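A single protein chain has been omitted; all remaining protein chains appear in their positions.
All chains are identified by letter, namely A, B and C, in their written order; residue positions are counted from 1 within each chain.
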Amino acid sequence: MASYIPHTDDEVASMLAFLGLGSLDELFAAVPEAVRLQRALELADGVGEPDVLAAMEGYARANRARADRLICFAGGGAYDHEVPSVTPALAGRSEFVTSYTPYQPEVAQGVLQAVFEYQTMVARLAGLPVANASLYDGGSAAVEAANLGVAATGRPTVWVSEGIHPHWRQMLATLAAGTGHRLRTVALADGVTAWPDADDGEPPGVVLVGYPNYLGCLEDLGAARALCDRTGALLVVGADPVAAGLLRSGGAWGADVVVGEGQPFGTPLGFGGPYLGLFACAAAHVRRLPGRLVGETVDVDGRRAYVTTLRAREQDIRREKATSNVCTNQTLMAVTAAIQLGWLGTSGLVEVATRCARATAYARRAVLAVDGVTPFAGAPVLREFAVRLPVAAETVVERMADAGFLAGIALTDAVAGGGAGLLVAVTERRTAREIDAYATALAKAVA
Amino acid sequence: MASYIPHTDDEVASMLAFLGLGSLDELFAAVPEAVRLQRALELADGVGEPDVLAAMEGYARANRARADRLICFAGGGAYDHEVPSVTPALAGRSEFVTSYTPYQPEVAQGVLQAVFEYQTMVARLAGLPVANASLYDGGSAAVEAANLGVAATGRPTVWVSEGIHPHWRQMLATLAAGTGHRLRTVALADGVTAWPDADDGEPPGVVLVGYPNYLGCLEDLGAARALCDRTGALLVVGADPVAAGLLRSGGAWGADVVVGEGQPFGTPLGFGGPYLGLFACAAAHVRRLPGRLVGETVDVDGRRAYVTTLRAREQDIRREKATSNVCTNQTLMAVTAAIQLGWLGTSGLVEVATRCARATAYARRAVLAVDGVTPFAGAPVLREFAVRLPVAAETVVERMADAGFLAGIALTDAVAGGGAGLLVAVTERRTAREIDAYATALAKAVA
Amino acid sequence: MPATAPATASGGAPGGRAASAPLLGREEEPTLFELSHPGRRAWSFRTTGVPEVDLAELVPAEHRRAAPVELAEVSERDLVAHATRLAHRQFAVDLGAYPLGSCTMKYNPKVCDTVAALPGLAGVHPAAPASLTQGWLGLLVELEEVLCEITGMAGATLQPAAGAAGELTGLLLMRAYHESRGSVRTKVIIPDSAHGTNPASVTLGGYQAVTVPSDGRGCVDMAALAAVLDEDVAGIMLTNPNTLGLFEEDIAAIADAVHRVGGLLYYDGANLNAILGVVRPGDMGFDIVHMNLHKTFATPHGGGGPGAGPVAVSERLMPFLPGPRPARVDGGGDEPAYRWVTPARSIGRVHTWHGNTLVLARALAYLLATGGDGLRRVAQIAVLNANWLRRRLAGTYDVPFDRSCMHEVVLSARTLKRDHGVRAVDVAKRLLEEGFHAPTVSFPLIVDEALMVEPTETESPQTLEALAAALERIAAEAVAGGHDALAAYPKGTPVRRVDEARAARTLIPTFDARG
Partner (left out) sequence: MPATAPATASGGAPGGRAASAPLLGREEEPTLFELSHPGRRAWSFRTTGVPEVDLAELVPAEHRRAAPVELAEVSERDLVAHATRLAHRQFAVDLGAYPLGSCTMKYNPKVCDTVAALPGLAGVHPAAPASLTQGWLGLLVELEEVLCEITGMAGATLQPAAGAAGELTGLLLMRAYHESRGSVRTKVIIPDSAHGTNPASVTLGGYQAVTVPSDGRGCVDMAALAAVLDEDVAGIMLTNPNTLGLFEEDIAAIADAVHRVGGLLYYDGANLNAILGVVRPGDMGFDIVHMNLHKTFATPHGGGGPGAGPVAVSERLMPFLPGPRPARVDGGGDEPAYRWVTPARSIGRVHTWHGNTLVLARALAYLLATGGDGLRRVAQIAVLNANWLRRRLAGTYDVPFDRSCMHEVVLSARTLKRDHGVRAVDVAKRLLEEGFHAPTVSFPLIVDEALMVEPTETESPQTLEALAAALERIAAEAVAGGHDALAAYPKGTPVRRVDEARAARTLIPTFDARG
C-alpha cells in the first residue's frame, strides 16, 4: 500500500504519550460510541502506486472516444484545440497546482498576478471592463449571470434563447428551483432566436443568448440588444471565446454580461471537467460580481502587489445576503488560460479562429455534399454547424467510431425538433485529409 | 514554422542601424566570400510544433520494442525498473533541466546540493569515501577507471574480465588506441573469471571485474582482491547498483574504484541514453578523480554552501596534463538518481533488490523447465541469468516479440562461445503471471 | 543538522518548512502585457492543407470585429520565463507546510498527476456516447460506491464542481424531497460557526437561514436549537467536526430533534478528513453529505480550484439526484457495462457535463492507494497531529475550547492582543517569514483573533515541532516587543504587507484599469 503519512509507529507512540493517551482510538473519545463505525470500511486495502496506475490505465483503455484514437469532430462547448507543450509545462508547475486560494498575498503573488492577467485577457475578449477570477464552467457562469441580472433589475424573469447550450438551460432550470427565477425559452427560427415582442407577457430581467449559439449560428445581437433596451433587461451573451477572435465582442454589441466556456484555452477535454467559467461584466455590476476578483495595489514599500478584492461581496463575509455562494473556483484553469492566451497572443487568437472558420466551411461543404445530408439552418456559422441526417444520429456516431471518428454530437429530439441532427465542430487541428476522410466515412455511415 | 527568436523585423532593422549595417549579411563580413555557403541549406523549411510532434510520433510508433508494448526481460545494464511519478516530476523541474554546469555557486545551490547528495549516496553504495558528480555512462566510467588506475600505478596493462559488459570492453579497446593501454581479456570459466597466475606475463596496473558480471553471475571478488594484492594492481569493480542493495559493496571487498551504470535509478530506457556513469574511489585517488566533484563549504556569512571543488584536476585548468577530458557530464541523471534513491531510501533499495532476486529465481526456474533450454553457467546469480537455447537466440527474440515479449539479449558468439545464448533480466516490475506467460511463449518459440 | 534548524526534542530537521532562500533580484515581475512587443509570437499550428479562403467569404461583415483582441505578444521564451518567475513568487504545499485551518492542505501525490494526464482519460470528449466511454463511466461508478461506503450513504452525485456547489445541490435535494411530500418549508438552521458558503447556499436554495449560537463548549447550543425547531424547518446544515475542530457530541440528539420536526440533516463534509473510517455521517443520522475531494482526498487545490464536491444521500433522497448519472447495467455480458440514467424526479443537471471529472479520477486514484485501512489511519494521524499542537501550544496561545480537538485546533491571540497589541494577523504574517504558510485567521467568526491550525496527516512530527517552535518564538517576540516587533513582517517575501483597503477603494481589476 502507498502511504502518504510520514509517522512511524515509534513517533505515534511518543506523541500519544505526550498527550497522555494510550491509543489512537482514545483521540476519538468525543465521538459517541453509538454512532461510531464498529467495523472496518468495506473497501479494499490500499495498494501500491503501480497497482493504482494499472487500475486507472484499465479505465482509460476502456474509453474508445479518445482524441488519440478517434479523430474529434465533436464540440458543443468542448473542443479539441491545439495545446502546446508549453501550456501544461507552465500551468502544471507545482507552485500553481499545490497552493490554496491566495489568502496571504505576500506569498501568493504568483497565482494572484497570473489571475490578474487572466482577468485582463477575459475582459478584453468580452469587450467589458471587469472579469472575475473564474467560475466552475460555462453553465455555472450562465447561472450566475442570470442571478446577477435578476438582482440588478429586480425582475425574476429570464428569457433564454433556445440557442443556448441545452445543458446550460438544464442548469438554469435546476437552480431556478431555489432562486424562483421564471425561465422562458425563446425558440429558434432557421438557427437564430426569434425574439418575441416585448409586450408579450411579463418583461424580462435578463435576456440570455449565444454567440455563436449552440448550433453554431451567428445570432443577431443587435436585435437582442434592442429587445433589452426596450424592456430594460440585462443582456447576457454566452460567447464562444475562440470565435471571439474574429467576432465583434459581446461588449461591442452592448452586452451587460458576457459568459462563456473557457475550456478551449488550454484545458484538456477530460470528459467535461474541470473546465472554466468565463465571466465579464460592465462596471456598473462589479459589486454584484460572483466569485473572486483580483485587484492591483501596493505593499508597504510601495511595490506593486496583487490581492483578492471587493471581498465584502463574497459569501464568507456577506453570508446569507451574498448573491453567490462560490468559494473554490477554477483558478488553475484560469492560469492555464492565461498561459495559453499568452502563447496565442494577439495574432494567434485571430489565427486559430480563422483556421477554425476555414476548416468548418470546408467540412460543411464536404458534409453537405453527402447524399441525404441537409443543412439544419441557413444562418451563417463560424466554427460549428448542424446537419440533418437520413439515419438516426446516434447510429451514425457509432458507425463513424468504427471508422475512426468521433463524428459530432447527436442532437436530442428537443434540440433537433425530432429530426436526426448532428452537430459538427471543426477546429484548427483538423486537416483537409481528415475532413475528406470524414465525409467519405459519413457517406457510408448514412447509406 | 516554429521560431524561438523573438526579434521582429523592425527590431532587427533598428539594431542593424545602431551598428551602422545595412543587412544581416554584413554581420558576416569577416567570413571570406570563398568559403561562404552560396546556397540555402538543403533542409526542409521549419514546421510548426504540431507537425514536429507528428513526425516524432511517427518514429515512436515504428518502434515495436517499447516497454508499453513488449514486456521487458532485457537487461545488460539497462533495466525496466519502477520509476514513480515523483521522480520525473521533480528531476524534470525546469530549474534543474535548464541550468548550466554550476559555475556560479551563489545561484546554483539547487543543483550543487542535489549532486552532493548524489555523491554521498553513490559513495555509500560503493562502500568508498568519494564519488564524482557523474560520467557519461557505465562504459565511460570503466574507461576513466582504467585511466586512473594506469596513472596511479604507472603500469599500462589492464586486465579485463570477460564478464565485463562486452560494450564496455569495446570502449576500453577503442580508447586504448589513444592512451596506449594494453588490454588483456581474462576468460570466464563456468560464469566467473578464471584469473591467471600473477607471474603469467606483465603484471597488471588495473584489474577490472563485474559484480554481478554481464552474465549475471556473482564473481569471487576475494580472489580478485588477492590478485591485486599480489600484483600491486588497482581493483576496479563494475557493480550493478541495484544488486548492491543486497551484495557486499565493492569497497567492502577491497575495491579501489567502483564504477557502474546508473540507469536503473530513475532514468528511462530511452534506447540507451542519456544514462549515468557511476564512479567512486578510495581517498588516495581523489586528486585523479575524473569529472566534477562537489564539496561542502561556507559562504561569507558562514552559511553552509556547496561548490565544485578540486577544480585544478580538471581539463580547463590542467589542459593537456589533465588525466580526463570530461566536461559536460550527466548531471540531470545524477539528480534523477538522487531523487529516485531518496524515494527508495534504505528499505526500498533492499526491497527492489530482493524483489529482483526473487523474480529472477522464479523466472530462471520456469525458463530452465522449458525443453531444450539449459543453464549457461552454474555460478550463483542475483537479478539476471543466461541460458542456452536450442534455436538461434535472434530468432527466439523475434518470435517472442510476436508473443508480446522482449525476451532478453541475444548473446553474441564472442560472449556465448558460439552457442545460442540468451541473457534474461527480471526486475521487480515483472509479475508471476508475466513470467509464467513468458516461459510458455518461450517453450513455443524454441519448439 | 543545520546550525539554524531548531533543536527539536525528536531530533529531526524542519522537513515541512520552506527553507528556500531568495534567489534573485527583488524586483516586481512585469505583467505579460508589459513584456509584449508588437509582432512577436509563440504559436504554431498544424499544416492542414485546408484552403485559405478569404475571411470575408466566411464571416458576414456586421459580425466581424474591427481590430483583433489585443493580447500580449511575446516569444515562447519570455512566456516561459514570466510564468516560471511567477511560480517562484508563490508558496505551495510542495514548498512547505500549509497549516491553513478548514482547508486540509495535505500533500498531493504525484501519481495523481500521471493519472489525470492519461490520454485515455484526458482526451475524452464529454459528449461522446456511453458506448464509447465505458471506462469513464466505470470509474465514476466505482468512485461513487467508495464515497458511499465512506459516508454511509445510499448513492451520490459526482456533478458538483466544489463544496459550495455541493451545498446548493444538497439544498435543492432537500427542497425537492419536501415538495414531493407536499410539505412547504422555509427555514434551514445553521450554527454560528458555519462556513460562509452554508448561509449563502441556503439563500440560493430558496430558504431562510436561521442561525443558532454555539455554547460554551463550542458546540451547538441545544436549547437554542430546540427553540427554533418547528415544522417550517427544512433541515439543518452541520459540519462535524465543526469549524472549531470539535466533534458535536450531541449529534444523535440533534438528529433526533431535527428529524422529529420532519427536517433533514445536511453534513458539510469539508472536515471529513477527521473521521474517515471512524464514524460516518450516515450513521450519525445525516441525510445529505457533500465532500470536498480537494481537501479530504488529496486532489490539489490549484491556487483556488478546481475542486470537486460530490453529494451523497440516503435512500429516500435517491430519486431526486441530479442526472444523468452513471450506473452499472445488469447486462448479460462478461464485462460490467455502464450507462447514463436520470432518476425519476431528478432535480436536473448541476454541471455542464459530468462534474470535474479529472479531479474525480485523481480522487479515486488516491482512494485506491490509501484503501480502507489507510483512510482510518489518515483520520487518526490528522487528529493526532492537531492534538499534539494544541497541547504543545496551550501555554503560549489561548485555546478557547481546550478539550480534545479533531483534525484542527483553533487558537486565539486575544490575550496577546489585549496585553501587547498583537493581533492574530500579525502572528500570521510573522509566520510567513519563518517559511510556513499562515493558519486561517479570519475564520471561524465566533472566535476572537482566531488562528485556526490544521496540520493534516502528511506533516511529520519534525515539522510540527518546527512549527510549534516558530509560533512560540513569535509569541515571545510579541510579549517582549509588542505590536512594533511584529508589524514590519513579513520582510523577505516577494511583497510585504499589502494594502488591501486601497485595492478595494481604487479598484484595478485589469491591466487596462491602471492609472
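Methods note: a contact is a pair of C-beta atoms (placed from the backbone, for glycine too) under 8 Å apart; a residue touches a chain by one contact, two chains touch by 3 or more.
Quantities reported herein were computed from a predicted structural model and do not represent experimental measurements.
**Q** Give the labels of the shown chains that the missing chain contacts, considering the complete complex.
**A** The omitted chain makes contact with A, B, C across the full complex.
**Q** With the missing chain put back, one of B:H165, B:R225, B:H285 or B:R388 would touch it. Which one?
**A** Result: among the candidates, B:H165 touches the missing chain.
**Q** Contacts of subunit C with the missing chain: which residues?
**A** 1-2, 4-5, 12-30, 34-35, 37, 40, 44, 74-78, 80-82, 84-85, 88-92, 94-96, 107, 109-110, 369, 432-435, 458-460, 462, 492-495
**Q** Residue by residue, what part of subunit A touches the chain that was omitted?
**A** Contact residues on subunit A toward the absent chain are 1-6, 8-11, 47-51, 54, 84-86, 89, 94, 107, 304.
Rule of thumb we're sticking to: only the chains that are shown with their structure count from here on.
**Q** Just curious, how far off is subunit B from subunit A if you go by their C-alpha centres, in Å?
**A** Computed from C-alpha means, the inter-chain centre distance equals 48 Å.
**Q** Specify, in ascending order, the residues of subunit A that touch 2 or more different other chains.
**A** As it turns out, subunit A has residues touching two or more other chains at 49, 82, 84, 89, 94, 429.
**Q** For subunit C, what residues touch not just one other chain but two or more?
**A** Only 40-41, 44-47, 74, 76, 80, 84, 109, 111, 113-114 qualify.
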